[in-house]
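One chain of protein is taken out of this complex; the other chains stay put.
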Amino acid sequence: MNTSGGEITVHDKHVDYSGAKMGMWLFLFTELIFFGGMFLLYAVYRSSFPEEFYSTSAELHRTIGAVNTVVLITSSLTMACSITAVKKGDTRLSALFQLLTILFALTFLVVKYFEWEAKIGHGIYPGSEALTAQGQGKIIFYSLYFVMTGIHGVHVLAGIAVISVTMAMTLKNRINKGDYIRLENTGLYWHFVDIIWVYLFPLLYLIG
Amino acid sequence: MTQEKETATHTVSYRANLFVWLALLILTAVTVMVAGIDLGRQGILVNLLIASVKAGLIVFIFMHMKYESPLLKLMLLMTLGTLTVIIMMTFLDTLYR
Partner (left out) sequence: MNSGQPAEAPQSFYYNTGKYRGVLSWVLSTDHKRIGILYLLSVGAFFLTGVTLGLLMRLELIAPGKTVVNASTYDSLFTLHGIIMIFFFIIPGIPASLGNFFLPLMIGARDVAFPRLNLLSWWFYIVAGFLALATVVMPGGPPDVGWTFYPPYSIRTTTSVSLAAFAAFVVGFSSILTGLNFITTIHRLRAPGMGWLRMPLFPWALYATSWVQVLATPVLAITVLLLILERSFGVGFFDPVKGGDPLMFQHLFWIYSHPAVYIMILPAMGIISEVIPVFSRKAVFGYKAIVISTMAIGVVGYLVWGHHMFTTGMSEEAQLVFSLITFIVAVPSGIKVFNWVSTMYRGSIVMAPPMLFSLAFIFLFSIGGLTGLVNASVAANVHIHDTYFIVAHFHYVMFGGTGFAFFAGLHYWFPKMFGRIYNVRAALIACVVMFIGFNLLYFPLFILGWNGMPRRYYDYLPLYQPLNVLSTIGSWVLAAGILVVVINLVRGAFRGDPAGSNPWDGTTLEWQVPTPPPAENFDVIPEITHGPYHREGKAQ
């Protein structure tokens, strides 16, 4: 009989490491399917309006998109390093890496904000008069752009909140070499958010 | 629970992390360059392929999937399969309507 890892003691203090991780992955599966619904809409509408998607995508600022991609990929690096650090027992370094992750995430959101601001400044946002007057493919593309990056942005925001909590816990040594599952699961979430962007970037910015 | 493998507690080194990061940066540069060349309709496929390689790197190294049990890998595969089938079957309608 081998109960290591699968065991829960009477007072529930013993953490089932594998179970916690499985739970997190299952949650990420639901997130994947959730975004999958939007990717499905994107795919269907792109096949309906290939030309207009092509021309409208060119109106997005490719350099800004690329910069944000680099920012988010780098935040994934710092997140991964924070887990490496905590596994090696260096909680202070881990907390520092988490702080960097938060800063990169904030940078991403600020860049995103200005990008939205510019579009909205030109009167382009879902339901606006300027946009509704355009062709159907263009309306749908911009709606997909705002909805997909918007919902992704909400996930980035949630990530910042969660990483702030784990950072505080790491500083208080509640996340440490012996018990770091919360940080690891937070990392899984953060990398997932990164992956979504890895797909959004070419689909929105690079098809023009 | 007896028959399921425990999750690996493998530590990914800083070096490996850095290496993945560099690879992701290079792939990002490649995908932007590819978009610069006009490949017509095939452009989006190349870009999606590159995105998938990037996602694979993140999943396998940053998210430690490489070191996880076959069970978890199977679950991931099942989810991806589900998503693929949903998209394909919807196209069965929209493409031939």
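Going by the order they are written in, the chains are A and B; count residues from 1 in each one.
Assume a residue touches a chain if its C-beta (ideal position, glycine included) is under 8 Å from a C-beta of that chain, and two chains touch if they have at least 3 such contacts.
Fair warning: this is a prediction, and the values are worked out from it, not measured in the lab.
Screening B:Asn17, B:Thr31 or B:Thr79 against the full complex identifies B:Thr79 as the residue touching the chain left out. Check A:Leu60, A:Ile124, A:Ile140 or A:Ile160 against the missing chain and you find that the one touching it is A:Ile140.
Interface with the hidden chain, as seen from chain A, comprises residues 1, 3, 6, 8, 10, 12, 16, 18-19, 22-23, 26-27, 29-38, 40-41, 44-45, 48-49, 125-127, 132, 135-137, 139-140, 143-144, 146-147, 151. Think of the hidden chain as still there; on chain B it touches residues 1-4, 71, 79, 82, 85-86, 89-90, 92-97.
The rule is simple: only the chains that are shown with their structure count from here on.
Mean C-alpha positions place chain A and chain B at a centre distance of 15 Å. Of all the residues in chain A, the ones that touch chain B in their complex are 1-6, 17-18, 21-22, 25-26, 29, 32-33, 36, 39-40, 43-44, 46-48, 50, 62, 66, 69-70, 73-74, 76-77, 79-81, 83-84, 87-88, 184, 187-188, 191-192, 194-195, 198-199, 201-203, 205-208. Those residues of chain B that touch chain A in the complex are listed here as 1-2, 4, 6-7, 9, 11-14, 17-18, 20-21, 24-25, 28, 31-32, 34-35, 41, 43-44, 47-48, 50-51, 54-55, 58-59, 61-64, 68-69, 72, 75-76, 79-80, 82-83, 86-87, 90-91, 94-95.
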